[in-house]
Each structure stands twice: as structure tokens, then as C-alpha cells.
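With one protein chain removed, the remaining protein chains of the complex are shown where they sit.
Should a chain be cited, it is by its letter among A and B, assigned in written order, with residues numbered from 1 in that chain.
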Amino acid sequence: MRTRRYLEGTRPGWTVGAAVLLLLLLLPAALPVAQLTLPTDVFVFALFALTYDLIFGFAGLISFGHALFIGFGGYALAAAMTNYGMPLWPALGVVLLVGIAVSAVTGVLALRTRGVYFAMVTLAFAQAAFYLAESNIGNLTNGENGLSVNGAPEWLVGPTSGLHFYYVALASLVAVFLLLRVFVRSPAGRVWQAVRENEHRAQMIGYNPFAFKLLAYVISGTIATLAGALYALYVGTVSTSLFSADTTIRLLLMVIIGGTGSLWGAMLGAAIVRYLDHYLTVLANAGWINNLPNWLHQTIGQPLLLFGIIYLLLIYFFPQGIAGLVQRLQPVRSAEPAPGLAQLEAEAAATGTDSLEPSGGDTTIAPVNPPTRG
Amino acid sequence: MTALRAASGVSVAGSRSSLLALADVHTYIAGSHILQGVSLDVTEGETTVLLGRNGAGKSTTLRTIMGILPPARGSITLGEVKLDGKPPYFVARQGIGFVPEDRDVFVSLTVEENLKLAQRAGVSRGAAGIEHVYSLFSDLRVARGRSAGAMSGGQQQMLAIARAMVNRNRVILIDEPTKGLAPVIVQELQSIFRSLRDEGETILLVEQNLEFAQAVGHRFFVLDEGRIVHGGPMDELARDSELLRRYIGV
Partner (left out) sequence: MSTFLTLTIAGISLAALYFMVSAGLSLIFGLMGVLNFAHGAFFLWGAYVWYQVFSQTGNFWVALLAALAAGAAIGGIVEVIFIRPIYQRPLSQILVTLGLALVLTQLVIAVWGVNAEYPADIPGLSRTLYLGSFYVPSYDFFIIGSGLVVLILVWSLLRFTRIGLIVRAGVENPTMVSALGINVRLVFLGVFSLGSALAALGGAIYTPYVHQATPDMGQSILLSAIIVVVLGGLGSYLGSALGALIIGLAQNYVPYYTAQIHGLETVSASAASLISLVILVVILLLRPQGLMGIKLEGGL
């Protein structure tokens, strides 16, 4: 059956995945509702990370502005429900439309650039959104104070909402994961891979790289926007920090820990980062922390500092992430459309110029520059 | 057909010694095995020509010697000094001048600045060197204050070669100097090469233009699919049309 072929992967992989899913489904039976907040948070962030992996890992687009979608999703929902009093489902409809619109518009603009320029433009868009939100444009965003999400249905805000949210988030995550997985391994997904690896060649064969990149960008952005709305619903408020670079750094960290382009790696990365975030905060408040040497105390007290250090270490020593390590342990793999960071690197270098450029090795020093001028 | 005993330090051509030697050099570019065991040597005071079809790996060979591409295997020596694995500036400082395929003159600099930039402390011929270069290439003297980007292809080629001559180099690597140039310019180049030969310069030349190669070269090697398949004195080339057809496609 075609779908099964598209799911592919290895038997052990799916077995582990199924086991984990079973565990997660049964978890609420073992834990009090209050302790479900962290896993729920992880599910939502895993959702963010999946969408980020899609553009970064699969489409090879270096986006520094993914927070744009998350923020838009949150604010759109909050504005629709709080400012305009819409009920949940129509509001979600609005969010969907906003997601498509924002990703399409920014995508069409940003995708006319590549590489570093693309990173700059996406960063600029996210920053613009940040400033717009902060300035309370059109009286929609309430500036620095943020907006609360009012009018959510009872089953999502009442006493048992924790449990409901847990399953809603988990279901969304699984659905999106399967959707993306099938998509990536479908014929359309393989064209993506070809376009990413060698745009020039793909164009010669007759594909339109721009259209494919835009498609990836819009799908990723739309789902991320919806996920942002989910997050807003869950937390109950939105603030300008949704648009911040902190969010982007966390996403980058998640896909790099997990390994770009493996989807499940992004989810694992999300879990690791969010757990670290949580436990570092707990640790920072513990009494015995004060007895540690100052620098250690300081680092634990500032999760972002620790994240930054881990992030840097990973890029130098483990650019493949966990998924990369796992991949190396498995003897036989089917044609893998998911590239690690190193492969993205090589592809980026290869598309940099037509002439033969130096590759690899520490002894040559020429960087891969913007191509020769004139 | 005589196969060349390469990299043994003993030149087939006679009493002159081998200056630059490659032994079993392998180079990969983006995963492709371009050089698959290149062994050759360049005799001091002579012009050695590297021939071969497009894509055989001639430019790659020069770039590997220069350190722009790292060899995966094999050795490159200039006299006693090991060159393989070293960065380009190290190789250049050993006394190797480089005239790349695309000329790579600095278009935002003037002609004079291009020449001055090339001067290396200790081996530079100084102001006399620049004067000498201007006497060989009168066009350059006229254009000395002009931006290199404003010059014609032929003039840029002159500049690229001139750049390699402002220092006392032990070997000069030149990659397809006649490419894209009008016949009259090629003639000019030929006489320049002859004066270089008269001055005793050691040159490793990559060239597709057979006539030019035969006019200026003492010895030749043929590169085919990343390997040296033949070599010998230049006059042997004219006699052996089978060789020409098989490896050079003439």
C-alpha cells in the first residue's frame, strides 16, 4: 500500500515510536494532572520544532524568523477571541487564514534571497513583528502588556483542562508528525530533496525551485501559526516574547540537538530543551545552589547561557545531533531524504559558485565566499 | 612508447635536475575522485607542458600543487621541501608563482597595485622587477594607473603572468594562458614565453592549444582521467599522431 511505503523507516524505529506513544497515552493514569503541564508544553514545542525542521532540515532554508509564525498564531487567536469575542473554532479559522497569508506573503518576499540574505530577511520580519506588537498597532496587541485569551470553551479552561489539553496537544503532534513524514517521503517530498541538493540541476530538469521552496515555507509557516494559537490557548496569554530571538534560538537548539532533517530528532530535541528549561529554573531556586562556585551558579541561573554554550559545542562536535548518531549505528538505511547539518553544509557550499571551490581539509584557508566578482 | 619514470628525481631529459615532483597524488572534489594517482616531475630551467582533454584534471593538478585543493594522498615536493597539505601562502613562499585559469587579477586594484601586491619580501626583484615587467609588457606600463578591471582579456592575461614575474620564483605554474585570446595576442605570449625560457625560468604549463604548447615547451605529460598516461620530450609529440588522437583528441 502506497502510504506504508512512504512511511518507511526501520522496524526498530517504528517499534520504539509505538512504544513511546503508548507510554504517553497512558501517562495521565500515572501522574497527577498538575504534573502533566510539562509534557504538554513539550508536545507543543515539539510541534514548533517539527515545523522548523521542515524548512531548515528538509528545505535547507536558514530561517532566523520562525518566531514570526508562532507569535502571529498566538496574537491572532487572542485578538480574535478577546478583542472580537469570537468563539474558539471560528477564531481558529481566522488563525489558519492568517497563517497562510503571513507565510505566503513573507515567503514570496524572502525566498527571492538565499543563504545569509534569507536569514537576514527572516530575522528582520520577526523583529518587525516584535516592534509592531510592542507598539500596539491598530490597538490590537496591547503593547508590552500582552493579551489574554478569553472565551475558550469550558473543557479547555476548567479544572480538568490539563488532562484535555494533554491529549489535544499529543494528538496534534502525532497527526502533524505523520502528515509531514508522509509528505517528505512522497514523490513531491523527493523533488524537494532534489531541489535542495542542487537547485540548478533541478531547474534544468524542469522543476521550479521557487515554487517548491515556497510550498515548504507556507506549509511550515501555517502549521507553526496554528501551533502558536494552540500554545496561546494553553498558556492563556500572549506577549511580545513570542516574537523574540529567544524563541528562535530555542528552535535552533532543538533541531541541532535532535539532528536536522529527521523529524523525530526535532521532537526529541524539543523534549530535551524544555526539560532543561524547566529543571534549570527549579535548580536555580534551590538553596544549595548558592554554595556552588559563582560561575556555575551563574550559568545554572541563566538557562540561556547554558543553552548557548551547549549549542556551540554541538555545532563544532556533534553537528549531526542525536539522529545523526543513531543513523551511524544502523548498518543499512534506505535512501535517506533527511540530511544532517554537515550535508546541508556541503550542499550550500556546492551551490555557492560554479567554479571548483576548495572543499574540506584544514590546510586550505579559502572560505566559501560570495562568488568571484566582475 | 616510453613511460616516464616519475618522481625518482631523475629526469629522463638529461642532466638537469627535477625541481618539482608529484608522486601518486590523489585529489577529491566534492566526492569526485579527480586526480587518481598523478606522478610527474618538472625539470629545472625547462617548460613542462601538461596536456589532456577537458576534465582530465589539469587545472586540478595545478591547484593541488598550489595548496588550493588538499591532496588526499601522495606527495608534492619542491627540492627538499614537502608541499602537500600546506596552505597556498606557504607554497607561494617556497618560490612558486601561480597564473590561474581565470587570471584572477584584482579588478578593484590598479595594474601597478596588482604588481606591488605580488611582491614578496626577500625574493622580490624590487622596482627593477617591475620595470623589467613593464619592458616586457608595454601595454601594462601604459595602463599602470588604471584599474585592472578596465583592461581587455589579453591585457589581464599579461598582468597575471607579469604578476608571477615580479619575484624570483623557482617554478611558475600557468593554467591555459591562451584561452579565449585572439591569435595575435597568442603570438605575443609566445615570444614572452620564449624570453622566459631564455632567462632560465622553470615553468609548468597547462595548455589545450597544441601549437602553442609545442612552440614553447621542452617536455610534456599527458593527463587522462586523473592519471598520467604518457610523457616525453616535446618533439616526440609531433611524431606520434596516435598519441595525439587518443589522449588529446586531435
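By definition in this document, a contact is a pair of C-beta atoms (placed from the backbone, for glycine too) under 8 Å apart; a residue touches a chain by one contact, two chains touch by 3 or more.
Quick caveat: nothing in here was measured; it's all calculated off a predicted structure.
**Q** Among B:28, B:106 or B:220, which residue is in contact with the omitted chain in the full complex?
**A** B:106
**Q** If the hidden chain were put back, which of A:38, A:124, A:191 or A:276 would touch it?
**A** Per the contact definition at the top, the residue touching the missing chain is A:124.
**Q** Among B:76, B:92 or B:140, choose the residue that contacts the chain missing from this document, as touch is defined above.
**A** Spelled out, the listed residue whose C-beta touches the missing chain is B:92.
**Q** Which residue, A:115, A:146 or A:162, contacts the hidden chain when the whole complex is considered?
**A** A:115
**Q** Across the whole complex, list the residues on subunit A that are touched by the chain not included here.
**A** 62, 64, 109, 112-117, 119-121, 123-125, 127-128, 131-132, 134-139, 245, 249, 252, 256, 298-299, 302, 304-305, 307-309, 311-312, 315-316, 319, 341, 344-345, 348-349, 351-354, 358-362, 364-374
**Q** Tell me where the left-out chain touches subunit B, residue by residue.
**A** Subunit B touches the missing chain through residues 66-68, 87-89, 91-93, 98, 100, 104, 106-109, 113, 116-118, 120, 163.
Note that in this section only the chains that are shown with their structure count from here on.
**Q** Mind checking the centre-to-centre distance between subunit A and subunit B? Centres are C-alpha means, answer in whole Å.
**A** Their C-alpha centroids are separated by 51 Å.
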